[in-house]
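Removed: one protein chain of the complex. Kept in place: all other protein chains.
All chains are identified by letter, namely A and B, in their written order; residue positions are counted from 1 within each chain.
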Amino acid sequence: MPNGRSSWAGRILALLAKDLRAEYRTRYAVSAVFLFALTTLAAVSFSLGAGGLPAHYLSVLFWVILFFSALSGLAQSFVKEAETKTAVTLKLAASDDVVFFGKWTFNLALMLGLEIVLIPLFLIFLNAQLARWSLFLSVVVLGSLGMVSATTLIAAVIAAAGVRGALFSVLSLPVLLPLLVPLVRVTEICFPGGAQGSGIPELRLLAGYAVVVMAGGWLLFPYVWRE
Amino acid sequence: MWWKYLTGAAMAGVIVAAFMLPAPQIQIGDASRIFFFHVPAALAGFVAFVVAAVYGAVYLKTRNLVADRRAAASAEVGLTFSTIALISGAIFANVTWGVFWNWDPRETTLLAVLLVYAAYFALRQAVGHPSTRARLSAVYILLGGVAAPFLFFVLPRMYVSLHPRDTLVSGGGEFAMTLPVGLTFGAAMVTYVLLYLWLFQLADRAGRIKEELDYQREHVL
Partner (left out) sequence: MAYVAGQIGLTGGFTLTLDGVSKAYGRRRICLDVSLELKIGDRLAVVGPNGSGKTTFLKLLCGLLRPDHGVIHYTNDGVAEDRLTWYRFVGLVAPDLALYDELTALENLRFLSRVGGWPKADAELRSLLVEVGLEEREHDLVVTFSSGMKQRLKYAAALVKNPPLLLLDEPTANLDEAGVAMFGRMINTYRSRGICVMATNDPKEAELAERQIVMGR
């Protein structure tokens, strides 16, 4: 439609498509993330995997591997644009909302992609089973939403600061710590032999965190993106 | 100015009362006296956080670098108080329960606040340009402010905690909240906040002097 204004969703999808296409051709973020995840998983499995591990070990190992793997790739969405000077182009091409949600969606896609690969491998390499699949998947999705919401804004901050990787982890962890604690506790419930509970209060907490941090990120983003 | 003398006198009074009064919690004994120092320090740490976040928001609205200087000053003082609260809490935990750290929600929230402060300064250190530094650190402390306190009010409701129950809310319980204890505690809370204000003023003044010095160094020498 040459002369109509396309919808908000259409514009966000355009940014997502561009990022996915670029990622497909260069594979920067994906390589970093998967390499980290697989290496860590291999190391953990090698030393601990033989016997069955208690539920709380499995829970914390899962989230540690997932968190740090994701952190190694989630900054890229903004840092690469800043480094290659395409950020200026983007600032003059799209509105702030479109940029924030486009990058958010890309980061979410990256995290979900990682999880789709990591979860089966994790269960295989650590000889683990899940007692409660639907709770586990809900937890993983909500945790990912929260994590992506926080880190998208922080990635924009470090890209604007002109600094690299290490600071990204330093800034992300304090904001994500409140997410990590309930995540580990409720994931423990999903493994056999773990603590008991419905998991509902934790799910509510995770959903609340995701909503609040996404709203906060969205509101604060223009101050980071624009001078 | 007068309130500084008042703060000094009140603090002296609080310290004396804290050690002279019968121990607030009979089972734990003398260790519970930390109640008069640990909780107000944590309060001061949180107040400082809110002030820093507010000044951050003021900066984003007005782009006046004075607001940024004040945000950093408040954060500096807040970091100090939060560290005191965390260490005193850990010592108390060790004396009472034998472990320094429990990961209970209140401890975790205090740790999260402390980590946000530390990260805030790491960010400031990494950015050279004053207006960019002001803008980004304001955004970060506001994000931290959104994530951390959110859990202070939610997490404690969800988990059974070893942390002494909040007697001010539940009224009664294990703490003997007698009038002298209550008065001393109330005085301690107020005094700590006043102390925070005093230190905040000092930090702000130090920041202003440093700016002057930097300016002189660049333009005059």
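Descriptive notes on the structure:
Throughout what follows, a contact is a pair of C-beta atoms (placed from the backbone, for glycine too) under 8 Å apart; a residue touches a chain by one contact, two chains touch by 3 or more.
On a predicted model such as this, the values are computed, not experimentally measured, just so you know.
The chain not displayed here makes contact, within the full complex, with A, B.
Among A:Leu58, A:Leu71, A:Val98 or A:Leu114, only A:Val98 touches the chain left out of the display.
Here the missing chain is touched by one residue of B:Lys4, B:Arg63 or B:Arg205, and it is B:Arg63.
In the full complex, subunit A contacts the hidden chain through residues 1-6, 10-11, 14-15, 17-18, 21-22, 25-26, 84-86, 88-96, 98, 102, 222, 226-227. Contact residues of subunit B toward the unshown chain are 63, 129-130, 218-219.
Note that only the chains that are shown with their structure count from here on.
Note: centroid distance subunit A to subunit B, computed from Cα atoms, is 31 Å.
Per the touch definition, subunit B reaches subunit A in the complex via residues 60, 103, 105, 108-109, 111-112, 115-116, 118-119, 122-123, 126-127, 131-132, 135-136, 138-140, 142-144, 146-148, 150-151, 154-155, 158-159.
By the touch rule above, subunit A contacts subunit B in their complex via residues 150, 153-154, 157, 160-163, 167, 170-171, 173-179, 181-182, 185, 201-202, 205, 208-209, 212-213, 216-217, 220, 223-224, 227.
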